[in-house]
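Just one protein chain is left out here, and the rest sit where they should.
After this line comes subunit A, so read on.
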């Protein structure tokens, strides 16, 4: 019901929005939103803030770049129906591996260790030429034709982004109600007690990170098809912080927050140049973030929710 409320106007967007809005605003926001969703998932249900979500997305992106058509003559070309599952598997495995490394860390330590992994991956992609093509990375990455539909065209690409975003939301909402999803939330609340009911915590944490890797990977693929390139800059500190900012602006408590944050972020990112210098964008986004953290710690989603419940609960005038 509530999903339809968000989905309907978005599904009808191709009827009134031009290509720029479809691809550069909404398509971009949805693909960033999917990556941010993987962060929100870990934050809300495992209770861990991970800085490595861009890395997991990047693993999927690099897999598609290396095994798909590109203009830099690195890698092999495989058919898309092999590449896409392979990219998702690689992203999921990267999530599992990062989870295995970070499994004992919480709070600030989880942030530190995932950030360390992400930065190490960034430098690795920059220095390795045989697989990651170093500084230059890959360009000329093109979305394939699937079932006769050209996914590079604005409307199909936008609908693909919307479909993936909706599907990943449905996936997260279903997963958290599954036995494994409940166990993940139990680990968030009381890891000790999880052991005391006979469940080892390590596989639970690794599974949560792997699932986050799967979600991040699907966003990562959309993102490189949109950008048509990937390089070390795509997995560097800038994009890492962008994803965190998106998740925090939207609200870390509910999966939908990731998409609300992504739309706000992309709108700011695109239109702020009309009012301020390009170099001032970080100042602006910093101020917005500060305002959110101080004024609405649960993000825009939390803010909207409390407004809605306040106006619903406003008592009728009492007759005396």
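We take it that a contact is a pair of C-beta atoms (placed from the backbone, for glycine too) under 8 Å apart; a residue touches a chain by one contact, two chains touch by 3 or more; residues count from 1.
Keep this in mind: contacts and distances are computed from a predicted model.
Participant: Would you kindly match the missing chain to its UniProt protein name, picking from "1,2-phenylacetyl-CoA epoxidase subunit A", "ATP-binding cassette domain-containing protein", "Xanthine dehydrogenase" or "Rod shape-determining protein MreD"?
Facilitator: From the listed options "1,2-phenylacetyl-CoA epoxidase subunit A", "ATP-binding cassette domain-containing protein", "Xanthine dehydrogenase" or "Rod shape-determining protein MreD", the omitted chain resolves to "ATP-binding cassette domain-containing protein".
Participant: Given that one chain is not shown, which residue among A:28, A:103 or A:188 touches it?
Facilitator: In the full complex, the listed residue that touches the missing chain is A:188.
Participant: In the full complex, which of A:71, A:128, A:150 or A:178 touches the chain missing from this view?
Facilitator: That would be A:178, which touches the missing chain.
Participant: I'm checking contacts with the chain that's been left out. Which of A:78, A:93, A:166 or A:199 qualifies?
Facilitator: A:199
Participant: Which residues does subunit A use to touch the chain missing from this display?
Facilitator: Given the touch definition above, subunit A has residues 174-175, 177-183, 185-186, 188-190, 192-200, 203-204, 207, 211 touching the missing chain.
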